[in-house]
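Heads up, one of the protein chains got dropped from this complex, but the rest are sitting where they should.
Should a chain be cited, it is by its letter among A, B and C, assigned in written order, with residues numbered from 1 in that chain.
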Amino acid sequence: MAEPRRTWKQVLSRFLLLDLIKGLLVTFKYQAPKHCYTEQYPLVRPKVAERFRGAPRLNLDPETGESLCIACNLCAIACPEDLITVVEAVREYVDHEGKTKKKRVLVDYTYDTSRCMFCGHCQDVCPTYAIELTQEFELAIYRRKDFVWSWEMLEKGIEQPIYTR
Amino acid sequence: MEEKKDKPTPKGASATKAPPTLPIVELTGDPILNRLRARFPTAVLEAVTVLGMPTLTIAREQIVDVCRFLRDDEEAQFDFLTDLTARHIPEAEKPFQVIYHLYSFPRNVRWRLKVNLAEGEACPSVVSVWSAANWMEREAYDLVGVRFEGHPDLRRLLLPEDWEGHPLRKDYPLEFRYNRWCEKHLNMIAFREGTEYSGRFE
Amino acid sequence: MELFWTIWNHPIVSEYVVRRLPTIVIVLFVILTVAAYLVYAERKVSAFIQARLGPMRVGPYGLLQPLADALKLLSKEDIIPARAERSIFVIAPMISVVASLVVLAVIPFGPGRATITDVNIGVLFILAVSSVGVLGIILGGWASNSKYPLLGALRSSAQMVSYEVAIALALVGPLMFAKTLSMVGLIEAQMTDGVWYVLYQPVAFLIFLVGGLAETNRAPFDLPEAESEIVAGYHTEYSGFRWALYFVAEYTNIVISAAIAATVFLGGWHFPGLTRLAEPGTGLYALLAVLIFAVKVFAIVYCFIWFRWTFPRYRYDQLMSLGWKWLIPAALANILVTGAVLVLAQHLGLVETVRTEAGERLVSLWPWGKLFLIAASLLIGVPIVWILLAVINRRSADFNLRVQRQIRLPERGEEEIFAEV
Partner (left out) sequence: MHKPEIAITRERLLAAREMVLNMGPQHPSTHGVLRVILKLDGETVIDLDCDIGYLHRGVEKICENRTYVHIEPYFDRLDYVAAVSNDLCYVETVEKIAGIEVPEKAKYIRVILTELQRIASHLLWLGTHAMDIGAVTIFLYAFREREEILKIFENYFGARLTANAFRIGGLQYDIYDGFEEQVRAFCRILPERLKEYETILNENRIWLQRTVGIGILTAEEAKDLGVTGPVLRASGVKWDIRKAFPYEVYDQVEFEIPVGENGDTYDRYLVRMEEMRQSRLIILQCLDKLKKLHPGPVLGKVPKVIRPPVGEVYHSIESPKGELGIYLVSNGTAFPERLRIRPPSLINLQALKKMAIGHLVADVVALIGSIDIVLGEVDR
């Protein structure tokens, strides 16, 4: 393919290093402080989107303070990584009419955050909105075994470090 | 895998009633197929259309000739090998299948070719027809264990050269399988039952 | 003890050691601090260019960052690769750093005591000593017994050798005006003449700037340590304080490069009207002079940083062709043109030679002599050099990259598409 002849304008702009100077001007322009894009992360916490999928949490009923989880095991089934374990038991209880009924209750619930890929399938299938992936995103932990979150931890949430400087 | 009991098993209870099948239509009257059949009378074992994609089963010995014909024929013009892969079907009589997806830029048509292979049979390599087949055949050899005859450089592509087994075979387990490569290269230490993994380099 | 004092009071020792010692200590301290803060400046400027903030964590606005870096580098484990040539591996960074520090001896930071020493072959001294620095890089790359450092060392040796020629030739032009090799003499010559040599010698200044970038391994000529190609080049295997030595050498070289450019082309500490502000010889004058010099140096250093964060990197062969096919012919042509212009000016009586106590000085007469020299350099020198280069390089590949190719799409504006929607 024949290259097109270059025009006098191109020759002159090359001679005067215009191609380089134009680039230099762009980078020079960006030095103005208003172009700064950095977030000062630990000092200024970013606002995370409402739909963000972060640390898991087992929600409590705001009125009674009991766990919303009905031990249906759907989250464990929906999880592609099989990292949720739901241990359930059948308990007998007497309802307000005096009849004896059987009810599935949650005995234990663990969640392995080290294997979680935060796909959100568990919160999608949960019929009672018990398991939820929250906006918490600081999940780093010093010991590997602590990645497996217990029931208690899932309800309380992870303790957030506060950075001063 | 114990927790998985609630999930539908791969070949479990639902296998008793036959699942529905995609409509498979016999491919007839295609001009290129007719030319192919005229040129290689014994090559095309089966010609069907699945979801609009012509699927041809080709005799093993003639796959390279068929491919070259399809590439060079002025009506077929399959100048592009989109994909080449292999499949393991343990229950079939010929347990290995190599699948080619061809594409023709001028005609904007895709075709699928299949070659069935018996255990231990090698598939003729189509690298001489399309260079694109080079790595795809290496990958098929690596993961499914189909050997390709006439491949210029048939080494494993993804796994280490001295790995044992071919992972995409159905008899290859999903769980970790101890093999010599791991012993040699990963410096593995057997943990006793109940060892705590602290995650610290202590 | 008496022997000590005898030596101490010996005229040679007192002249070359005792009197210079405070300046040496101050200059070393200042330059090493400046080198450290140059890293900070580089990080900050690059950050601003890239719409970032740069170091902000250590101290206010990250001002203590160099200190933290130095502490970290000092406390790091000292690693020598197992198959490395131990002694050379250890010596190599020292050669580099010593070579760059020795050059500081003749850099005129200011009038009188502010300059360590004024050697009458200052320019030659700088050229000679700074080439020793390459040795440190080559040896370090070779002694690492690793492939990437070796490649980096080879690249840097080729690069520095070829660009040194261009730099030396570019310096000849100003020397023809100044008629001296002494660095202080160069500044005094520009003071007597009243015009900085950048106006008489724009081509030489450009060549020197490009050569200086290449000589100090700065982008777009940072091939010896091109991180995306050969990892870290010659210092791939270095870590901890040895690596810091290379780093110090590199940044000191930048300062030196900029200082030479400021001295030779921008009049050193000279600034029009400076003598009116302060009497020459007073402390205030010296202080102002040093400040002016520092400002000039930092303007050039800023340009170095600015270029680095704007331009892509040259390739090895392109770098060589730039050096040998563009800069060296240009420098040679510049010498010829300058000589011719000077001879012409003398014939026309536009310049005259003044005898001062330091030697002969060339002074162009106001206004026609100065105007003639400036106009000659711009209107005769630049076109001649350009035509020569165009003729030399008319067959080379990069010269013929005349295109700015475009993807050809059907001519349809955005408005048209949306009109249909």
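Following the convention adopted for this analysis, a residue touches a chain if its C-beta (ideal position, glycine included) is under 8 Å from a C-beta of that chain, and two chains touch if they have at least 3 such contacts.
Every value quoted in this text rests on a predicted model; they were computed, and no experiment measured them.
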Visible chains in contact with the missing one: A, B, C
Option from A:Glu66, A:Asp124 or A:Glu138 whose C-beta touches the chain left out: A:Asp124
Sole contact to the chain not displayed, among B:Leu33, B:Ala59, B:Leu117 or B:Ala132: B:Ala132
Interface with the unshown chain - residue positions in chain B: 7-8, 10-12, 14-15, 18-22, 24, 50-51, 53, 55, 79-83, 85, 87, 99, 101, 105, 108, 110, 112, 130-136, 139, 143, 155-161, 167-168, 172, 174
Chain A, residues in touch with the chain not shown (by the definition above): 1, 13-14, 19-20, 22-23, 26-27, 30, 37, 48-53, 78, 80, 117-121, 124, 133
Hidden partner chain, residues of chain C it touches: 46, 49-52, 147-148, 151, 219-220, 222-223, 226-231, 309-318, 397-398, 401, 403-410, 412, 414, 417-418, 420-421
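Basically, only the chains that are shown with their structure count from here on.
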Chain B and chain C: spacing of chain centres that average the CA atoms, whole Å: 61
Averaged-CA centre spacing for the pair chain C and chain A, given as whole angstrom: 50
Touching two or more other chains - residues of chain A: none
Residue ranges of chain C in contact with chain A within the complex: 45, 48-53, 56-57, 306-307, 309-311, 386, 400, 402-404
Residue numbers on chain A that touch chain C, as the complex places them: 3-6, 10, 15, 20, 23-24, 26-28, 30-31, 33, 35-38, 40, 165
